[in-house]
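Quick one: this structure, given as structure tokens, is what I'll be asking you about.
The complex appears here without one of its protein chains, the remainder shown in place.
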Amino acid sequence: MIAYLTPLGPDELRDAGIPAPWTFGMADRVRFGDLDALNHVNNVEYLRWYETLRFNYLTHYSIYELAGDDPKIVVKSVGVDYKAEVKRNTSYINVTRTVSMRNTSWKMEYATFVDGKITTTGDCVAVLLNDDNSKRSLSDALRETLISRDGAVQL
Amino acid sequence: MIAYLTPLGPDELRDAGIPAPWTFGMADRVRFGDLDALNHVNNVEYLRWYETLRFNYLTHYSIYELAGDDPKIVVKSVGVDYKAEVKRNTSYINVTRTVSMRNTSWKMEYATFVDGKITTTGDCVAVLLNDDNSKRSLSDALRETLISRDGAVQL
Amino acid sequence: MIAYLTPLGPDELRDAGIPAPWTFGMADRVRFGDLDALNHVNNVEYLRWYETLRFNYLTHYSIYELAGDDPKIVVKSVGVDYKAEVKRNTSYINVTRTVSMRNTSWKMEYATFVDGKITTTGDCVAVLLNDDNSKRSLSDALRETLISRDGAVQL
Partner (left out) sequence: MIAYLTPLGPDELRDAGIPAPWTFGMADRVRFGDLDALNHVNNVEYLRWYETLRFNYLTHYSIYELAGDDPKIVVKSVGVDYKAEVKRNTSYINVTRTVSMRNTSWKMEYATFVDGKITTTGDCVAVLLNDDNSKRSLSDALRETLISRDGAVQL
């Protein structure tokens, strides 16, 4: 059985039946508080899940260290697409990867897997800022990490 | 001062400085629990706000009654675009309208106004289902409501 | 009809049928996101409601100003007692008052009224701290406010 709340790299994800190109994931389980009056995981809750995943990803990839002094990372946009509902107590694996980079931002994709099938996908554009909220270019080291680990492309 | 938590139609919105084509809104105020560790409204929270707005809209437009017997309305996708942060205790007006319709679904747009300026926009595709989760065509009465009240276009 | 999200003093509360000794309140309405899988307001949500109420109370009573330089106010304990469930879209009035004070803390009581009847009650002990988390005695001005406005007793 897969370990909960533990960073999963490409090897662990493949072992869990999650295909390339997903590179980072985390297993979790639906809580009662994730459910809404329709008795399934509330659609807003997935954004909360992906937020948790994103912070774990940024930490695990050392993005804060690679981004220069006192980096500020903000979310510019998010999107979620719902394919199937998820029910009480279900175990799931949330996965992500960075697909592309621009000068000061990068785009991540998300998916939720239940029993090897995707129930939900999402994406997010993250922007790197200086302390005064001016935009900051991604460092070479940050770009190299996203390219080598995730196969991210420069746009 | 504008009334909180009260359905606002086109006239009230124009009086509040919110331009056409927005047709439905609701004023509210940031709560402490809306804030995250960065001391601004958490980006997931806007989805919660738009959910509240959507239920008020569906009720106010009698969508459940116009949709036929025992309609089920589910969210197919959501998106949010963040333009400016919103701070503690700020009063805001969330607005929405239906912009387009397909056979069994419709697309809504959202925006958050603070002091007459948009801080956040979003959208959502809602799908009409039967009890057994099969798709149901929008009734003529439902289409007419969305066309006449919101200027929605048939795609 | 009572104004939502607007501080209600003793007179407005009495007009709304809420008896003495409640001194401060705020009207609000159940949102879809307040509901859980049992289709009533989730029991944790009341704590969120009372948190919002407490911040409004502290602001309205100028507690932060009366508490001295850079005050820190933390919650030492909370309790909630559930008497009746609250359903979707219900309008409610949350009320509070400070009932007693000790050297560095004070105790607040809460209640939720729906149609003039109490559905839920709660309480909270708030503690005043200095910047270094050492306890700070309540100022005389703070005590006088809580005594004269709420009838709080010194323990």
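Letters A, B and C mark the chains in the order given here, with residues in each chain numbered from 1 onward.
The rule we apply is simple: contacts are C-beta pairs under 8 Å (C-beta built on N, C-alpha and C of every residue); 3 or more make two chains touch, one makes a residue touch a chain.
Remember, it's a predicted structure, so these values are computed and weren't measured experimentally.
> Would you indicate which residue among C:65, C:81 or C:144 is in contact with the undisplayed chain?
Of all options in C:65, C:81 or C:144, contact with the hidden chain holds for C:81.
> Among B:35, B:58, B:99 or B:118, choose the residue that contacts the chain missing from this document, as touch is defined above.
B:35
> Check the options A:14, A:31 or A:135 and report the residue that touches the missing chain.
Among A:14, A:31 or A:135, only A:31 touches the chain that is not shown.
> So which bits of chain C touch the chain we can't see?
43-44, 47-48, 51, 74-82
> In the full complex, which bits of chain B touch the chain not displayed? Write them out.
Answer for chain B: residues 32-33, 35-37, 39, 42, 44, 88 touch the chain left out.
> Suppose we count only contacts with the excluded chain; which residues of chain A make the list?
Its contact residues with the unshown chain are 3-6, 28-29, 31-33, 48, 51-52, 55, 59, 89.
Going forward, only the chains that are shown with their structure count from here on.
> When the mean CA coordinate of each chain is compared with the mean CA coordinate of the whole protein, which chain is closest?
Most central by this criterion: B.
> State, to the nearest whole Å, the distance from the C-alpha centre of chain A to the C-alpha centre of chain C.
That pair's centroid distance is 38 Å.
> I'd like the Å distance between the centres of chain A and chain B, where a centre is the mean of that chain's Cα atoms.
Measuring from centre to centre gives 26 Å for this pair.
> Can you check how far apart chain B and chain C are, centre to centre, with Cα atoms defining each centre and the answer in Å?
From the centre of chain B to the centre of chain C is 30 Å.
> So which bits of chain B are touching at least two other chains?
In chain B, the residues touching two or more other chains are 48, 51.
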